[in-house]
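Removed from the display is one protein chain of the complex; every other protein chain stays in position.
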Amino acid sequence: MQFWIIQTLNSLAMGGLLFLLSAGFSLIFGLMRIPNLAHGGLFMLGAYVGATLLGQSLPFWLAAIVAGALVGALGVILEGTLLRRMAGNEQGQVLITLGISFIIADLCLLSWGGDPVPLAAPRGLRPPVFLAGFAFPGYRLAVLGFALAAALGLWMLLERTRLGAMIRAGVDDREMARSVGIRVSRLFSAVFFLGAFLAGLGGVIGGPILSAYPGLDADMLPLALVVVILGGVGSLPGALVGSFLVGIIYNFGTALFPDFAYVILFLPMVVMLVVKPTGLFGRAMR
Amino acid sequence: MTRFASMRGWALTLIALAMLPFILPSDYYLGIATHALVIAVLALSLDILIGQGGMSSLGHAAYLGVSAYAVAWTTRNAGWPAYAAIPFALALGTLTACVFGVLALRARGLGFLMITLALGQVMWGAAYRWVDLTGGDNGIRMQARPVLLGFDLNNATNFYIIVCAVLLTTLIAIYKLDHSALGACLRGTRDQPRRMRMLGHDVWKIRFVGFVSAGFWGAVAGVLYAYDYLYVGPSALSLPQSAEALLMVVLGGAGTLAGPVAGAIVITVIKTVVSSYVDRWYTLLGLTFIIVVSVMPKGLVPGIRSWMKGNRA
Partner (left out) sequence: MSEIPALEIASLNKRFGGLAATRNVSVRVMPGERRLLIGPNGAGKTTLFNQIAGDFLPDSGSIKLFGQDMTRLDTRHRVRMGLGRTYQILTLFPHDTLRHNVALALLGTEGGGWSFWSALKGRHDLMARADEALGQVGLAEVAGRPVSQTSYGERRRLELAMALAQKPKVLLLDEPLAGLSADERETVRLLLEQIPRDVTIVMIEHDMDVALAFADRITLLNFGEVVLEGTRAEVIADPRTREVYLGH
């Protein structure tokens, strides 16, 4: 019993991390038609930067925010310098994000070495929480709570603010958004910042669970892809539901069939592609 | 002019390739040339998808990897002779392409790209984690290359000649496909899928057949790869391997025969030279991606061709 409860919580915490990763990925894809293949790299970079900031004895949450902001700034620079010039050339943009991801991965290896770098959870969240006679890892509960809060915040941003309305208009119909006078280039910068910020933040928050290691990017990127294929491109609810689905499947898969975790992950994706290629909440992926 | 000139170009290239074993100072350099031509087969197979079908895949190393693993596993763990291992590997690689095709062809464009990437990563994850079958990160090593028809492939020159012969076969097959009815239909579905449907064509099936033939030639590259390195590890079907193949096609020029081969040679030479000086291949690979896409989106071969035309005029 304890096993199942713990694994369920682990799954949900993993789902929360995946949401931080894939919400930005999905929004960027939905708005800009760029599958940002460097997104896993931004997540990993966030984790490494967070580890370094924690080493300077910054408080955990401050380190997470600062690392997220730094990664977000990097995202804006990359979008403005490399991607914007290629507007309209979708394949070119994909290849550039792929090139960026290789560079990020290699420079992380150069800077932080080949051994995993652990990130310590905030002191207050380290002891287990006892509920109804079961022990819950406190930090994972906090991750889940944080991810849900972030989801709510994002939802408010998209539904209740002017920026959100512009993003939604842009996802729906980019030409229309342009024609009603939305400064699309600024919108792109904003969304790229938001997406990269969330990925970097997610890297730090995931650090105490996953730690930072070479290959973290390559482990996370396919998960984000599967989330988006399941949930549908450009859809926030889709990213949330997809993240928890993938979190559950991946986590139980790893715990029960460690050899096949990746293959098991692939099954819901297959089913979705056969049954509804647009994903749960999405429209045609073109 | 073009037909004659390009025939002459190919003939000269082939003669030069055949002379290499006698020109190169040592087996080390011949080994690099062999690596380049092996991976050229993979790049050519990917270009069936990109150049003719208009479908960019980021999971193409999967067929090379599956087929290479199949050769290594059956040779090493089941003691199969090459005559059995090679057809089995080709069949398994092609079957993988069938499964990928059924799934990835549900989408087009970027969706297709993402699905092939995800599927490729699944294969990579399986190779990396399913230690009992694949040896995990250690991969599978083979003792020696086979002796085929009395031809000992452990001799570097012999193996190089076999690789050249396979590359030539691939080139001819792709040239034939290019000019065949199927090739015409494949390009038709790339440019005007709706029109092709209205002309009575089964667009899905045309794409599927194109996809699977690309997978078959990828599997051929996998067999060569296994015997070339006598080792297969997860990196054979990793994302960087798929990405390198894609870069070779884009760098050399998609939709040309010479492009992917030129791209494969250039990338292999850069990789070998750089690796002998510094350890930063991936940074350089990433930079090459960015530079090629920004500066030479059409690739080397079409670029050189239009430059030559311009000079002549």
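First chain written, first letter: the chains are A and B, and each begins at residue 1.
We adopt the following convention: a contact is a pair of C-beta atoms (placed from the backbone, for glycine too) under 8 Å apart; a residue touches a chain by one contact, two chains touch by 3 or more.
Since the model is a prediction, treat every value here as computed from it, not as a measurement.
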Which displayed chains the unshown chain touches: B
- prompt: With respect to the chain omitted from the figure, which of B:S213, B:Q241, B:T256 or B:T288 is a touching residue?
  reply: B:S213
Query: Among B:M198, B:V278 or B:V295, which residue is in contact with the omitted chain in the full complex?
result: B:M198
Message: So one chain is hidden, and I want to know which residue out of B:A97, B:C185 or B:V250 touches that hidden chain in the complete assembly.
response: B:C185
Field: Interface with the unshown chain - residue positions in chain B
entry: 176-177, 179-185, 187-188, 191-192, 194-203, 206, 209, 213
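Simple rule for what comes next: only the chains that are shown with their structure count from here on.
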Message: Quick check: in the complex, which residue numbers of chain B touch chain A?
response: 56, 58, 103, 106-111, 113-115, 117-119, 121-122, 124-126, 129-132, 238-240, 243, 246-247, 250, 280-283, 285-290, 292-294, 297
Task: Sort out for me which residues of chain A touch chain B in the complex.
output: 29, 33, 35, 37, 82, 85-86, 89-92, 94-96, 98-103, 105-107, 110, 218, 221-222, 225-226, 228-229, 233, 258-263, 265-266, 269-270, 273-274, 277, 285-286
